[in-house]
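This report refers to the structure that appears directly beneath it.
One chain of protein is taken out of this complex; the other chains stay put.
Which chain is which? They are A, B and C, in the order written, and residues in each are numbered from 1.
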C-alpha cells in the first residue's frame, strides 16, 4: 500500500520513527464493529454545487461515500454490527457550546442543523436490523454518547472507523477508541477531509500511534473470512 | 503572528476555509487554568545524546521547555492554577493496553516506565501550592483522570494547554477540552513534537476548529493583566 | 425540616455519623441549573389505572410532578437553565444493553419505548427558550449524554436535581454530579420512588455524603432571591 503521507517525510523523520519503534500493526481482534462517522449530506455536498454547501468536502467526500458503503455492506453481510453517528446542532444553537466561538451558527439548510437537509444521512447507506444510529454533539463518536456501552455489551475488541472528516471527527473518535483499548482500524479510502494535507498528515499521525491505516480491500477481505456471527 | 502552517496551504484550501467560516477566535474567558502535558525527561532527552532516548523530541522539545516554564511561572504569579500530567506505564506492561500493539514495551530507563529517570518531570518546572500533578495512561489529560472535576470545582472556563507532543497528547487533550466546552488556547512555542510536519499541521487543524493557537507572549500578557485571584 | 429517614436510624447510627463528621451542608454556589430526570408519563401512570402502567410510581409520583413544576417554573422565572432527560429504549431493544437481563423488554405503550405514550414528558412541564431536552439510555443524566458540557459552558456550579426514581436515576445522577464537583441539591418533595423505604434511605444516604436534601421551599426562596441572570 502506498500511503498518502510518504512524500511528506524527511530522512530525519524516518530515523525518529525507527528509534522510537512507532507504527507497529495492531491487527484485527476477535470481534469487530464498524463506526460510521457523520456520513451526512452536509459533509459531501452536491456535484457542481459545493459553493452552496458550507462544510462540503466535495468530490473527495462523494468518492469516499462509495467506499464507506462497501465497508458497511460487507459488515452487514458478515454479521458485523454498524453504528452510525449523525452530527446535529439545534437550530437555536443552545447545544452548540464553545464551538460557536470557532464557527458561526450557519442558518443554512445545507449545514448540520437538526431537521435540515444537510443533517440527513447520505442515501447510499442503509442501517440494518440491530445497527444503531445516534446523534452526537462533538467530534468524537464516543463523547457524550452511549457508544462505548454498545461495544462493551457486544464484546467488541476491534473497531473499523469510516466517514469524515479525517482530521476532525475521525481523529477524535480514533483517539477515544484506542484510549479505551479497542484495536482501531482506519481504511484509508473510506475516510475523507476537506483539506488534503490535513487528511494525509492525520492518517500518518494515527497510523504511527493509535490505529492501523489500511486499504479498504483489507477490511473487506477480513469481513469475508469471518464465520457469520451476528 | 506568522504560523507554522501557512506555507503548506493551497489557494483551494483557503477558499474552503473561508466558505465554511472556520477558524474564528474563541478568546479568553473569565477563569483560566494551565494544563501541562507530559513535560517529562523522556520527552526531551539530553543535548547530544538523543540516540539514547527512544521517544525524545530533541532540541525542539528542550527549547519548548523554556517557554512552558515561562507560561507556568506567569500563571503561578497570577494565581492561575496549573495541572501537570505525567505519562507513566507500569514496568510490567499490565496497564499499557492496546498501545502495546503499536509500540513495544521499551525496557529502558529513558522511556516513561513508572520509577524510571525518563518518567520524571523536567526540572525546570515547579508545581506550586494548590497545583496538582497526576498520572495519566492515555494521550488525553482528561481520559481516565480526575482533571475535569478539578476544573469544574475551580469554575475554570478557559484552559491553556502546553507540553507535548503536539500531534498526540496535546491534540487529544485539546479535543477533550473543547468537547467539554472549555475555551482552549495553545501557545505555539510552548508545544512541541518529534515530527515537524505533524507539529505544523496539527496546529493548523486545531486552530481551525477546536482551539486558538496563539503566541506565548499573548498568554503572558493575559496573565499579567489579571487581577490576582487565587 | 423533618426528614423521611429519621425514624429508621438507631443511636449507634447517629454516633457513627457524628464520629465521621458526615452530612455537612454544601450550600448553593453562584450559578444554578435544574436537572429534571425522567419526568415522563410511564413514571407516574394514571389515577386509578396504575395496574396498566408497569413502571408507575403511582400517587406519590403524581404528587411530586406538581412540586417539580414549581421548581421548574421558579427556575425559568429566575433565568436558571433547565435540562430535561427522557429515558427511552428503542422498541427493538438494540440499545437496552445489560438492563435487558434485569427487566424484560416490555412491549407496552405505557412503558418507556421510544415513540410510545409512556415515553412522553408529563404535560405539566414546559421547557423554555434555552432549556434543553435530551434522551438518556442509562440511570444517570450524565452517562452517555452531553449534559456535563452544557453545564461547563454555562459556568454552572450548583445543580438542583428533581424527578424520579429517587433510588435509581436520581441517585445515579447525584453520584455523577457530585463526582464532577458540582454542588448538588435534592428538594425532597420533588423526587419520588415506587418503593417508600428505598426513597427514604436513598435520601438519607445522599444527604450524608453527596447532596443536600432540602425542602422545595428552600429552592424556591433561593431562586427568587437571585438577580435575574439569563
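Here are some notes:
The working rule: a residue touches a chain if its C-beta (ideal position, glycine included) is under 8 Å from a C-beta of that chain, and two chains touch if they have at least 3 such contacts.
In this text the structure is predicted, and so the values were computed from the model without any measurement.
From the options A:180, A:210 or A:223, the residue with contact to the chain not on display is A:180. Only one of C:70, C:194 or C:222 touches the chain withheld from this view, namely C:194.
Checked against the full complex, the candidates C:13, C:30 or C:221 give a single residue touching the omitted chain, namely C:13.
In the full complex, subunit C touches the omitted chain through residues 8-10, 13, 16-17, 19-27, 51, 54-55, 58, 97-99, 101-104, 106, 138-140, 143-144, 167-168, 171-172, 175-176, 178-179, 181-184, 194-198, 201-202, 204-205, 208-210. In the full complex, subunit B touches the omitted chain through residues 90, 92, 94-95, 97-98, 129-132, 137-138, 143-150, 153. Counting the whole complex, the residues of subunit A in touch with the unshown chain are 30, 148-153, 155, 157, 179-182.
Rule of thumb we're sticking to: only the chains that are shown with their structure count from here on.
A turn of 180° superposes the CA atoms of subunit A on those of subunit C, with the angle given to the nearest 5. As for how the two copies subunit B and subunit C face one another, over half of their interface residue numbers coincide.
In terms of their C-alpha centroids, the spacing between subunit A and subunit B amounts to 25 Å. In subunit C, the residues that touch at least two other chains are 148-150, 153.
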